[in-house]
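So that we are looking at the same thing, I have put the structure below in structure tokens.
Removed: one protein chain of the complex. Kept in place: all other protein chains.
Order of writing sets the labels: A and B. Residues in every chain begin at 1.
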Amino acid sequence: MTDIDLKAMLYGAEHDVARDAGYPDAPPRMGFFTDTSICIGCKACEVACKEWNHVPEDGINFTGMSYDNSVSLGADTWRHVKFIEQPKSLGNNFAGLQRAPVDLGMPTLTRPGDELEADQASEFRWLMASDVCKHCTHAACLDVCPTGALFRTEFGTVVVQQDVCNGCGYCVPACPYGVIDKREDDGRVWKCTLCYDRLGEGQEPACAKACPTESIQFGPLDELRERAAKRVEQLHESGVTDARLYGESPDDGVGGDGAFFLLLDEPEVYGLPPDPVVTTRDLPSMWKHAAAAAATLLAGIALCFGGRRS
Amino acid sequence: MGVKTFLEGWPVYRQLTGTDPLGRGAAAKSKVSDNLTSRNTEADRVVKSVCPYCAVGCGQNVYVKDDKVIQIEGDPDSPISRGRLCPKGSASLQLTTGEARGHQALYRRPYGTEWEPIDLGTAMDMVAERVLKTRAETFAWDTEDGQRVRRTLGIAHLGGATLDNEENYLIKKLLTALGVVQVENQARICHSSTVAALGTSFGRGGGTTYMQDLQNSDCIVIEGSNFAEAHPVGFQWVMEAKARGAKVIHVDPRFSRTSALADIFVPIRAGTDIVWLGALIHYVLENEKYFHDYVVNYTNAATLVSEDFRDTEDLDGVFSGLDRDKHVYDTDSWQYSGVEATAASGSRDSQYDARTGKGKSVADAGRAESHGHGGPGPSQTPHTDETLQHPRTVFQVLKRHYSRYTAEMVEQVCGVPREQFERVAELITDNSNRDRTTAFAYAVGWTQHTVGVQYIRTASILQLLLGNIGRPGGGILALRGHASIQGSSDIPTLFDLLPGYIPMPHAHLDETLRSFIEADSADKGYWANLDKYLISLLKAWWGANATAENDYAFDYLPRLTGSHSTYETVQLQIEGECKGYFLMGENPAVGSANTKMQRLGMANLEWLVVRDFSLIESATWWKDGPEIESGELRTDEIGTEVFFFPAASHTEKSGSFTNTNRLLQWRHAAVEPTGDARSDLWFMYHLGKRIRDRLAGSTDERDRPVLDLTWDYPTAGSQDEPVGEAVLAEINGWDAEGNHLSSYEELKADGTTSCGCWIYCGVYKDGVNQAARRKPGKEQSWVSPEWAWAWPANRRTLYSRASADPDGNPWSPRKALVWWDADAQKWTGHDTPDFPPTKAPSYRPGPDAKGVDAISGIDPFILQSDGKGWLYTPVGLVDGPMPTHYEPQESPFENLLYKQQSNPVRKAVESRHNRYAPPGNEPGSQVYPYVVTTYRVTEHFTAGGMTRWLPYLAELQPAMFVEVSPELAAERKLQNAGWATIVTARGVIEARVLVTDRMSPLTVGGRTMHQIGMPYHWGPNGLTTGDAFNELSSISLDPNVSIQEVKALAADIRPGRRPRGAARLRYVEGFQRRAGVTASTGQEA
Partner (left out) sequence: MTDVTKDGLVGERPGREAMIGAHGTTERLRPRRGKRRGGEQLMVPPAEPVSYYGKPVLNRPVWSAGDIAGYLFTGGLAGASSVVAAGAELTGRDTLARSAKVTALGAISVSAGLLVHDLGRPDRFYNMLRVFKPTSPMSVGSWLLAGYGPAAGVAALTDVTGLFPRIGRSATLAAAGLGPAVASYTGVLFADTAVPAWHEAYRELPFVFVGSATIAASGLGLLAAPLAENAPVRRSAVLGALVELAASHRMEGHGLVSEPYAEAKAGRLLRASKALTVAGAFTAATLAGRSRLGAAAAGGALLAASAITRFGIFQAGLQSADDPKYTLRPQRDRLQSRG
């Protein structure tokens, strides 16, 4: 057994996630940088993922949520393209939309981001972003999985082994991003595998391969982080000052995401938690409290028996 | 299993003994995971293919295991797509292997209420019999007034843009031999305007550039195109340009996924682009922003126009020569000065003019599409003034014509504030000069108008003035539609064309081979070789039976007597004259304008053949179409016999697609089709064989063209599939010795060469399938000359001579494409120069020079008779030599520029089922107060046959919807995600509501105007269903090419769902009554 820092294995910066998962000679950690600023919302990623992984159709329902009819990530949607219409400018871009006054009040429609700057007329942008499992450095889903179905691969990714999963469902509420979910008719949970089967053969994931604009960039995480930092600078220079990275920092609550993003607004706008923390960060303390509670129970009942026999 | 192995297989044990004590990684890995492989690596073979959806033509790798397709992915070698695929391309595994595909031939007997399975061979025999019977019954040797036509109007064909070039070739060949002239495909309703507009402007009817070259643009104007949604993978080249600093401008009625990535988005009222573009022309001329040296040398700016010419400025919106009663122009007065007008069209005689209504039927016949390919131009040398000062120079005429197309007018008509216009004008002109180039990308947002051709002409003029044609990063990119719609125009399953844009002969006008060639060829430029192209084609079709003595069987070609476009065919079907119909990969019950008329036409047929993947609406209307629901038709009263043949998919047949880059890309079959599914090549070939067998021994002159046809292609495989490459070889052509030709320069007019399509000559050079070349893009320059093969002569950028100055040097060191190598005395560069390779810049033709020799060393437009880019089209178009703004057929606005409301020669069709809303300010026009436009979304394809049946695409856009602004939603009380009813003068449909800021009201002529946007992909069949948009649209056509106006209609919108049953008809009639719509509404010239 290598000497390991148990604490770091639950929370905080973690520099060699594969090694700490038992792969002494792991290849570099692989991941995604999804640059939403160049996404054209085509959903090729959604389809390519489904074709490769034989993911079932996820319901043919019209939502009225801009062009998003997939709604959320889940057992049957592993890539999910979000659409956000906002009365804001994209950098120096100019959208000549004109607005006319309306007396009859707004139709019932809540657009994400509306609330941020409600007073701007004729500014507009349409954000599109392809969401996916974050392949967290500290992956709660993996941590809580009782069967070892969820495991860390040599590429540092987080994968469900379908031959093992017994559908206990624990991973579902553990994920701070709402990614993994149970396929009801199948009984097991499903999510992005980061195309583990393809990676093993040196092929890039299906979604990244299809993406027409390289919004989804796949590669060694270190390289992607470097590239992403430059990209943010580039966008800031071209006037898109709200460009920021999400999930790239190894110091965040999940130790950084293996799949991180460049966003053009606050994470909430994209339905992403702004400061997720892996639940297992608090696990040692939880165990302590549980032990104390157990002791309380034992002692308490013992006490109750300790009295005089009536 | 021993205890030890058991233990070692137990992760807990591995946790305790291995490197993963917490059991979160290596220890927890299962055996299955250990042995995991990518299924791609298990494939027996990887077959090179091309995406079957759109004209981007993305490369695909098809993975096959045990003779089954197990995966389809992008081909990283493709220099166009670089391995990427959009959602449709990504879904092609589901398209080809999914459950939605039919594998059983089906038969619906007359008055039958259900399908019946039928044996494939029996069905083929039955179809062959039907064809011969109908042909016999309807065959006409002559017209009533004695003109030889040798044809039948009893049979029609529709479809071809999804098919391979080889398939289109066999369709056109066999049907033409049978005397069927009504052969049409999507190209008519999609980009026919492109062919006419680009052809008359530059000489060839294809886009002047290719997608990858956009990376070299300094500015890209996307207008009339939803690039990012309709050509998503091609859009990477826009992104590439953006990475290098290019500015991207999107002009569109609504904010789309393309606009989201544009630097500037300009919302415009649908149907007003000529004002916008005309104002840009005005801006360029007024501010002297044109590229002077380019304009003087390479365009017809200096040419003088006839004294007889009167402009729209003089005649309040019409040009000289209009015959209002006949809805036709006499175009003589539009000619150049010093050129005799009649010379251009040869043997026109007075009797002929009288008979046809002064050329009306010829004008109708879509001639513009063939002129579009250079066609006949002025043969004599016209007068010129190189100083551009003479008031009758094209330059000055143009200036006057656009003098009132100002920024203010843009504001008033288009609804675009002048600051926005000026900003765009600045960007475009700042990026168009010696050192910089601007590209225009458009598609059907421009083509599908009653002035569709002229939209594109306006852009052509602008690009010529700015010196952007033929140069890297410049040009006009016509983003074509289907995978091979370019091919189905080049090898046209179109009534008016023969392969290579040779016009179909017209009754009387083109009686003999000689007179035809005289009439339609030019004295100068490459069209002077028409005789070589045509005779080689006739040799390809009739081989040894085409001899000098019999005019190379020219007489075998059936003759036109006007327009026989799909929209005329529909009327003939309704009238009962057309009785048999082939639908081979087209779905007019959803995709064509006025779908009701399409279905009523089909309901009146004797027989209908549908070849498709699934039971599309055009195959099932007799049992579940809207007319059945409304009670207009009853299934058991419909006598149409319907045959359904399942089609083979793109992975199941070898053949070539021609993409929007004019690039022929070969697909190799990956597997054989199963069940009754067969390729269209198989169908046509075996149908032809059956027909020929039945006719064998016939002495009837009528049957000679069929029996004399060269029709003996080798077949292979268990299903006797014709060998596609053999057909391609025929298209390429042979010399007398049977050697494969390598270029159309080798064609001869003496019957010693044969060539099925002259512009494709060279595709089988050296006996090698050049279209199958796949040298990876990464190993070549961005031009990638060794990836597949582009027509003409493998040139990627057309008119590239214009990338160099008159002396042959690049205009700028940063815009070098081809140049004159003085040492080698030849043209050289990155691309195959689009110019005679050794013609020096200094070359000037003598006064008697003919043909190619008459093109001087500074004439880049080598198919034009004067070698120039045409700012002004003296001939070729029927609705004017310069684009002029007219309101759409249906518009709730008056034409603010002229008294003339709409295109005076547009084709409005009078039918009970094709009523129009009152135009402009006429009473009742406000009953349909909103402007409606239609378009595509990334997730679906055209009439939906290839997407609505696929779960992976259906779920992404799961319902027909209508996009409205919050303002309109408030005005009409529409609820987001609720239902709305949309009604026009013809029909009513319902759709789910999407309230979005992306739609914005515009201020037009001082009043607030709302636009309504709707995709048109839905229909009642498939996984995601909805009303078809085209229940609303009308047949109203561009007079040049018969394309329908579906991009701008007038409508009303109401909350809630539409009425059902017969009440649906009453509802439409109620609106008609209120608006006072009658048969004559909207019909005036």
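One rule holds in what follows: a contact is a pair of C-beta atoms (placed from the backbone, for glycine too) under 8 Å apart; a residue touches a chain by one contact, two chains touch by 3 or more.
These numbers come from a predicted model, not from an experiment.
Although it is not drawn here, the omitted chain touches the following shown chains in the complete assembly: A, B. Across B:179, B:452, B:472 or B:724, the residue that sits in touch with the chain not pictured is B:472. Of the candidate positions A:17, A:100, A:194 or A:245, contact with the hidden chain is made by A:100.
Seen across the whole complex, the unshown chain contacts subunit B at 10-12, 15, 22-24, 27-28, 215-216, 218, 236-237, 239-240, 242-247, 261, 263-264, 419-420, 422-423, 427, 472-473, 781-782, 810, 813-817, 819, 829-830, 966-967.
One chain is missing from the display, and on subunit A it is touched by residues 10, 35, 37-38, 63, 65, 68, 71-74, 82, 84, 87, 89-95, 99-103, 105-106, 110-116, 118-123, 140, 143-149, 164-170, 172-182, 186-189, 213-215, 217, 231, 234-235, 238-240, 266, 268-276, 279-280, 282-283, 285-287, 289-298, 300-305, 307, 309-310.
Keep in mind that, in the parts below, only the chains that are shown with their structure count from here on.
Between subunit A and subunit B the centroid-to-centroid distance comes to 43 Å (mean Cα coordinates, whole Å).
For subunit B in complex with subunit A, the residues that touch the partner chain are 11, 18-33, 36-41, 71-74, 83-87, 89-91, 93-94, 228-229, 232-233, 235-236, 239, 255, 257-267, 416-417, 420, 423, 937-939, 951-959, 961, 966-967, 969-971, 973-977, 992-998, 1000-1003, 1008, 1023-1024. Subunit A meets subunit B in the complex at residues 1-2, 4, 9, 18, 20-24, 38, 40-44, 46-48, 50-52, 56-64, 66-67, 69-70, 85, 87, 90, 92-100, 102-109, 111, 122, 124-128, 142-143, 148-154, 159, 161-164, 195-198, 200-201, 203, 206, 209-214.
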